[in-house]
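Every protein chain of the complex appears in place save one, which is left out.
Chain lettering (A, B, C and D) follows the sequence in which the chains are written, and residue indices restart at 1 in each chain.
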Amino acid sequence: MNMNIGLPDLLLVSPMIALFLASLVPITIKVLRGNQEQPALATLSQALIGLVAAIALLMVFGGPGQTAFNNSLIFDGVTQWMGIIAMAAAAGSMVLMYENPATKGRQFSELMFLAMNSAVGMLVLVSAVDLLMVFIGLEMMSLSLYLMIAMSHEEKLSKEAAFKYFVLGSVASAIFLYGTSFIFGATGSTNLLGFMENAQRLIVDNRLFLFGTCLVIAGFCFKVSIVPFHAWTPDVYQGAPTPHTSFMATAVKTVSFAAFLRLMATKSLIASPNLLDILQWLAVITMIVGNVAAIVQNNLKRMIAYSSISHSGYIMIGLITTGVSENGAFGAGSVIFYLLSYAMMTLGAFAIANLMERSDSHIVNIDDLAGFAKKRPIMALCLTIFLLSLAGIPPTLGFFGKFYLFSAAIGEGLLWLALWGVVNSVISVYYYLRPIVVMYMKEGEADIAQHSLNATMVTAVISAILIMSLGMVSGPLFEAVEKSLF
Amino acid sequence: MTADAFIFWFLSLITLGSALSVMLLANPVYSALSLVMTMVGISALFVTLGAYFIAGVQLIVYAGAVMVLFVMVLMLFDLRAELQAFSRGQISGALKLATVGALAGLIGGALLLSAGNVAEPSMAEAAKLPPDASKALGIVLFTRHIFGFEALGVLLLVIAIGTVALARAKGGTHAKH
Amino acid sequence: MPSTDVFTTITLQHYLVLSAALFMIGLTGVLLRRNVIVIMMCIELMLNAVNLSFIAFSKFSGRIDGQIMVFFVLTIAAAEAAVGLALIVCIFKRFREVNIRFFEHLKG
Amino acid sequence: MLLSTIVFLPVVFALVIALWPRENSLRHLALGFSLIEFILSLKIFQQFDPSSSSLQLVEKHMWIERFGIQYFFGIDGISLWLVILTTFLTPIIILASWNSIDKRVKGFHAALFLLQTAMLGTFLAFDAIFFYVFWELSLIPMYFMVGIWGGTRRIYATVKFFIFTMVGSVLMLIAMIYMMYLTQEALGTMSASLLDFYRLKIPFVGGTLLSLQSLLFFAFALAFAIKVPIFPLHTWLPDAHVEAPTPGSVILAGVMLKMGTYCFLRWIIPLFPEAAEYWAWLFLLLGVIGIVYGALVAMVQPDVKKLVAYSSVSHMGYIIIGLFVFNSYGITGGLYQMLNHGISTGALFILIGMIYERTHSREIARYGGLASVLPIFTIFFFIVTMSSIAVPLTNGFIGEFLILMGVFEKNPWFAAVAVTGVILGAAYMLWMFMRVFFGPKGELVSDEHHPLHDLNAREIGVMIPLVVMIFWMGIFPNQFLDWSKASVDHLVKNRSSYNLTIKASGSHDPQALPEEAAQ
Partner (left out) sequence: MNHSLLMAILLLSPFVGFLINGLRWRKNGPNLAGGIATVAIFISFICSVLLFVDLVSMPQEARRIAVTFFEWIAVDRLKIGAGFVVDPISAIMILVITGVGTLIHLFSVSYMHHDKGVAKYFAYLNLFVFNMLILVLGDSLVTMFVGWEGVGLCSYLLIGFWFTDREKAAAGMKAFITNRIGDAAFLLGMFVLFMTFGTLNLHELNELAPTVAEGSWLGAATLGTLLLFIGATGKSAQIPLYVWLPDAMAGPTPVSALIHAATMVTAGVYMIVRLNAMFIAAPNTMMVIAVIGAATAVFAATIGMTQWDIKKVLAYSTVSQLGYMFLAAGVGAFGAAMFHLMTHAFFKALMFLGSGSVIHAMHEEQDIRKMGALKKYMPITHFTFFLGWLAIIGMPPFAGFFSKDLILEKAFASPLGHPLLWAAGVLGAVMTAFYMTRLMALTFWGKSRVPKEVHPHESPWLMTIPLIVLGFLSVVGGWIGIPHVISAILPGHPANILGDWLAPMLKVPLSDAHHHLDAATEWTLMGISVVLAAISAAVAYQFYVRSPETPDKIAKALGPVYQLVSKKYLIDELYFGAVINPLIRLSKNLWHHVDVNFIDKITYVLGDLVRGGGSLVRTLQTGNMQLYAMYVGLGLVAILSFVLMR
């Protein structure tokens, strides 16, 4: 056993260490202050500094394709990009937490502590190539999240959401682990790099491996809410406080896809047409279910939840592309790029939802947006940009995300998936337009939060600007992503 | 029938039986006790498989710690046997059973036919694997899986603080009405 | 001959099927029981089934990593149980109810 | 830099308007801006060489290298006039909507300029994805224009408009991506440049829908057909027109529908020559059905605006059949008819807007005898009507005549059916004219409390340029056609192996040279 673990490994995992250490700061201060909350802004800044540090360290030390701790962690382009996206999205969500009535105020330090450790879990997840590490990362992230949701000041729905998420998440974990055990049985290892060369042979010959892979995939599908493993998503997204929903929809989804991507990068799909087919069907069904269900929603968050399901379907296209192509960089790049755009626009959309919430138990319906454009023209414009971007209308970033995704799919001959994708984006236009219609074209007095929400608005504006401007320079950005992979 | 086989069948019977009672018994306290029984059974099975350390941990962590938690919570709630242990809805019930049946059939079938699918015993490692593998386990755990181990530590810390925080939260376990 | 074999020679498959049976029992419990605490127990059952599977594989393939996995799973399962029970207590305080039927406010 | 300036200057205008602090001088500012833009677009004539069929005033930079997507503007005889049409109509629209847009004035003008950018970009972009961005972008301001400033059923109309158009364009996007891969196969590197697309030889098998070229053809054609719109994909148009505010209708009819027909000419016909040839019958048939159907349905509309909307369906049918006969007459006529329709239908919508401002009704039955009350208005309306029904010496005649001639050359039977549109066109327009303007005064006209005032100086000022254009284009069509002749001839002659070169020399723009050298 070659066990030389040293400084390089520690440097590689330094983002996680830094983030963990940073997470201890607010809670320690709280303890030292005799269980008194320090000013929330201080807590937030500490958290953000931690995240920024993590991003910085990730960029500095996370070289291309280095592994750490005996191949259980890998630091490559996927890790870096996905990590950065997740950390940025988490940071954005934390800013929302700072101003949401259901999360701000008391216990903000604890909340930040949990959120940051959830982010640590994410960093583990994005760098994990060992299914064991994936599991640890997943659990670290999820368990913190369950607690975060349950800690909401809102007392009814958030509890229910947390519990639902918990039970279903645990079942999914069990399924994932069961699959891992099969893979372990079949290969003698849980390390993806360990059986990567054999994966294509095993998936054909070895039913144990095949089933194990399927079960693991099911576990991932649950996390990224692929139909029919999606059912928790709308309920939890709706019940959780808006910033947490944003956290889940952006950061959690990103890192879950990162781990999923690692599995897909074993290229086992190339050898298994059946698996390929079923994944394609899952992607298609996910897009359809997410979109048609979103059409009939009135609750803004629930609508975005369903739309998030459909976006998972789009991203699945990219994953499948990665899985079937010899050099998966294009597909993986498109997935990362899509997640980047998706995280930004979803974060923005939730920021606006945050803006609308007046109390910790306030439910925001789409019709409440009437008159919003008059009252807050800039915010309305931002929401418009987010929604159009979600719908994939050029020249927003969302369009380019879809463009790369579909290009990758077509490049791998998955034309019909791309076709389903665009058909669905037409369906999605219908419900993405609805809030715009209500905002601009219906008369009404939008009831928006009275307290100051500057940070939320700044988040929204930054997201909107990035969505519009990154669209223009998406070419170099995408190339940078693609080149850094594999 | 060898002793091994007998022990296996005996333990499986106990384990499965108690697992079924966890699932079937209406009174949650009985369920909990059956679960303890299952844990013990599984622990014994671990022993038959040569994982002595794990068997011990299993007993301590599960039968000891986790189950105590469960029972405590049950006591806290002061629950009696439920009138309806199972969800209503015959169609959904049947569907659920069918689902589980189908899943069991698929996985069980795959496992039964999996004889040739298991990884070749790794000669190098098998040679090193002593009858009591605790030491080897420790070595592997603190070398190859050191990061996971540390991460686990972090996780436990987080959970500890998190549950306490939840308990103190508005509407949490200590919240007043 | 095979019939006696099945009973006398305990192979990997025996353990695997046993673990599968446990897993399915656990899953059935999750699907059908109404008491949230029992559901939690069933989840533990599923995780134990997984552990059994790992150990069996570990034994029969001669790799110790399976035991490591179980070690981790055990710990995390315990943590999960703690979180789950905390949530249950939390819910019970709010709803005065442990019947799963009462947690259906979020739907549609 | 000229084309880039022309395309993107309106965005700057939109921003300035959005940030302009004073509400009352907003319209003047917008009018000034639009005039600057128009004058700037006239500079194209100075630099454009009508004798060349090449792409001119080219600006070409790599945008997304990975896919060979370029920032690629160029102009040739086919797009030239549509660009001018767009910049010409904008000041008129601003002037026409001086009073009718009374809420969110700022937003309206910003949207208008944004829309102008999108439309100009559509006409000038020569890279598939670059083009697609403009194409889709044009939906958004229009969507808001109808949705915010529109009539009572505006939301239904605008969502219908958006989704209909979107349906077609997404398939086009897929086809574009597919073609980019085809360029990769054929040329080694991926390219989204239209000029590279032209070089492709896409396999075609007659008799089946499933050959590659046919599939791509239909993927593109659907997008454009919805935009045009071709029967039976037209139902969004009447709704959108009726609900849109006057300027929205004008833009929609004047320019946006042309985006569809222009793209047929720019994309479909040269890119898929065999498929276009093979499926021409379908488009001729649908075009002819559109002509007759649109005219018949227009005849029985109770709402003036809806009548004009259906007349657009009819007129666009002419353009389609003109393009799908692939001869000089048809294509020249089609191109000319695009301009005509833009001017005359635009003018009709402006006029309807003017009367709507006065009476707040568009119901034909409530009018009557308007001619004796509003004589100047009547004169303008009559002139525009004449243009619309293609009376000689107005612009409409040239277009229709050439189109019908082209169609006749290809297939006399289609021409024979299409020519009924000439009759029906006169029938529905004059019948409407009679019911609105002649006869005894209707309830709206004779209302004592609301005496109607004839057009004021501003409104006359709006109409004069349009009327001048109607006659100018009718009497001196050659002055217009000469600029397009080389391009159209080039297209007609080399349709089966069309390609477009970039004009390298003789450019007046000194900056253009190094750029082209870099290519």
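Simple rule for what comes next: a contact is a pair of C-beta atoms (placed from the backbone, for glycine too) under 8 Å apart; a residue touches a chain by one contact, two chains touch by 3 or more.
What you see is a predicted model, and the numbers here were worked out from it, not measured in a lab.
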Displayed partners of the chain not shown (whole complex) = A, B, C, D
Option touching the unshown chain, where B:13, B:76 or B:95 are the choices = B:95
Touch assignment to the omitted chain, from A:113, A:229 or A:372, lands on A:229
Looking at the whole complex, which of D:125, D:415, D:455 or D:500 touches the chain that is not displayed?
-> D:415
Sole contact to the chain not displayed, among A:40, A:215, A:353 or A:366 = A:215
Residue-wise, where is chain C in contact with the chain that is not depicted?
-> 27, 30-32, 100-101, 103-108
Residue positions on chain B contacting the omitted chain are 87, 92, 95-96, 99-100, 102-103, 106-107, 110
Could I get the residues of chain D that touch the absent chain, sorted low to high?
-> 160, 164, 232, 234-235, 238, 293, 296-297, 299-301, 327-329, 332-333, 368-369, 371-372, 375, 386, 391-393, 397-398, 401-402, 404-405, 408-409, 412, 415-416, 419-420, 422-423, 426-427, 430-431, 433-434, 437-441, 475-478, 481, 485, 489
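Note that in this section only the chains that are shown with their structure count from here on.
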Report the chain whose mean Cα position is at the greatest distance from that of chain A.
-> D
Within chain A, the set of residues that touch 2 or more other chains is 132, 136, 139, 143, 147, 150, 155, 159, 184-185, 188-189
Chains grouped in pairs wherever the two touch, ordered by label | A-B, A-C, A-D, B-C
Complex contacts: residues of chain B adjacent to chain C = 1-2, 4-5, 8-9, 12, 15-16, 19-20, 22-23, 28, 31-32, 35, 38-39, 42, 45-46, 49-51, 53-54, 57-58, 61-62, 65-66, 69-70, 73-74, 76-77, 79, 82, 84-88, 93, 96-97, 99-100, 103-104, 107-108, 111-112, 114-115, 118-123, 125-126, 129, 133, 136-137, 140-141, 144-145, 148, 152, 155-156, 159, 162-163, 166-167, 169, 171-173, 175, 177
Parts of chain A lying in touch with chain B, wherever the complex brings them together | 1, 3, 5, 9, 13, 20, 27, 68-70, 72-73, 106-107, 110-111, 113-114, 117, 120-121, 124, 130, 132-133, 136-137, 139-140, 143-144, 147, 150-151, 153-155, 159, 184-189, 205-209, 211
Interfacial residue positions of chain B with respect to chain A in the complex | 106-107, 110-111, 113-114, 117-120, 122, 139-140, 143-148, 151-152, 154-155, 158-159, 161-163, 165-166, 168-172, 175
